[in-house]
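As C-alpha cells, the structure follows; a few thoughts come after it.
Here's a slice of the assembly, chains where they normally sit.
Labels run A and B following the written order; every chain starts at residue 1.
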Amino acid sequence: MDHGILFDHARTARIGLPEAVFCEGKPREALLELLHHFGRNQGHPILFTRLEEDIFRHLPEDLQARYDYHALSRTAFGERMPDFPHGRVAVVSAGTADGFVTWEAARTLTYLGIQNTVFEDCGVAGLWRLADRIPAINAHDVIIVVAGLDAALASVVGGLTPRPVFCVPTSVGYGVAGRGATALNSMLASCAPGLGILNIDNGYGAACAAARVLHAIHGLPEGCSPEGSPNRN
Amino acid sequence: MDHGILFDHARTARIGLPEAVFCEGKPREALLELLHHFGRNQGHPILFTRLEEDIFRHLPEDLQARYDYHALSRTAFGERMPDFPHGRVAVVSAGTADGFVTWEAARTLTYLGIQNTVFEDCGVAGLWRLADRIPAINAHDVIIVVAGLDAALASVVGGLTPRPVFCVPTSVGYGVAGRGATALNSMLASCAPGLGILNIDNGYGAACAAARVLHAIHGLPEGCSPEGSPNRN
C-alpha cells in the first residue's frame, strides 16, 4: 500500500477508538486511493468523514457497493466495528437544518457498533416538542445535543437530565450566527452545569466522547489495553 | 447654568422621551455640578444613569435628599415624569447577578411614569421557575428580558408570548461569556421570531423601547409633537 499516510494503527489499543479519515482538505487522488485500498481489503474497518458525494461517486460501482455511504452526513464505511452490546446514546437536535451534523454523530455511533436514537426538531422556541420527548431521551445513557443559532437547547436539556451531555454547535445560520461561533460560545457559557462541548460541526467527536463514556460504564472494547506509555503500545 | 453641556431639550417634543445623563466617563466635577443644578431647580425631571454611589455621596446631604438614588442600578432622579396611566411592562431576568441591569430597566420605567413588575431568577436551567410565571408575565403589554451567559431565556420567553419583547444581554459571566458578547449574539440569533435586541447592559434603552410601544398603544405623552423635520421643533 502506497497512499502516503502513516496511520496510527495503535490508536484502538491505546484509546479504544479506531482512526478515521477526515477527508476535507485532502487531495481527491489520495482519497480515492484510500477508498480503493480499504474497499478491497477486508478486516480493516475504517470510517470516512466529510467525504463529498462527487468524490465517492468516482469509485467504480463495485467498490461503491462495498461501502455504506450516507450523503447528508458525508460519511462512508465498509465493515463496522463489532456491536457494542451495552448502552444507548440519544442524539437530540434543534432542527433539520442541523441534520448534516446530527447524522454524522449518529452514523459514527453506528460505525462504532453503538445503539443510538435520533430526536430532531426539538428547538426550544416550541418547547412542547422537547417536553414531550424528555422521558424517552432520559432513557438513554448518554445524550448528544446538536444545535446552531443561539443553541439554547443545550441549557434546557442540560437542566432536565442527569445524564452525561455532549454538545455540538453547528454552523447553521447567518449574521452573528454564521460559522457557528455564537452557538459554540452559548454552549460553553451554558447555565446548566457539566456539559462537555465539541468543536463546531464535530458530530464525529461527540460520538467518540459518548463512546468513551459507554466504555467507562460497560468495559473497554476488545483490543484496547492502555499501558500509559507514550511509546508504541 | 455653566455646566458646559448643550442639552437636547427638544427631545421630548420630538420622540416623547426626555434626555438622560449617562454618567460613566464624564468627569466627576461635571456630574456634581449637574446634580447640584437639577437638585436645586424644580420642574426639570431628569434621570441619571451609571451614577456611581461614591460620586453621589459627595453631594451635601440636603441635596442627596432631593434625589431617589438606587445603588444596585446606579440610577438617580428627583422629580419623575407624570404617571403614564396605561399599560404595564414585565421585566424578566435570568438571575440575581443580572440585577444591575434588571433594575436599571425597572427604575427607568418608574422614572417615565410607567407601571412595571420585575420577575427575577427565571433562568432556563430550572425551567419550572419560568413556567410558573408565564401567565403573570403574559398579563403585561410589553416584556423586557434580561440575561447574560448563554441568554437562552430570550428564546424560551419569545416562544411563549405574543407580546413585544425587548432583550438586554448582560456582561455577567467569565470566559467566553465575559463582557456580554455571547449573550448578545445568542439573543440576536434567537430562533424565536421578532425579538428586538439592545446593547449589552442597556437596561435604560430597553425601558425606552418599551415606552415607545406603550405610547403607540395608548397615545403619545403630553408635549410630544413630532413634525418630521430635522430642524428644531
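Structural remarks
Following the convention adopted for this analysis, contacts are C-beta pairs under 8 Å (C-beta built on N, C-alpha and C of every residue); 3 or more make two chains touch, one makes a residue touch a chain.
Keep in mind the model is a prediction, meaning the values are calculated, not measured.
Whole-complex tally (this structure file, single sequence, 2 chains shown): 8 copies.
Everything below uses one rule, namely that only the chains that are shown with their structure count from here on.
Centre to centre, using the average C-alpha position, chain A and chain B are separated by 45 Å. Taken together, the chain A residues at the contact with chain B in this complex read 94-95, 123-127, 149-152, 154-156, 158-160, 173, 175-177, 181-193.
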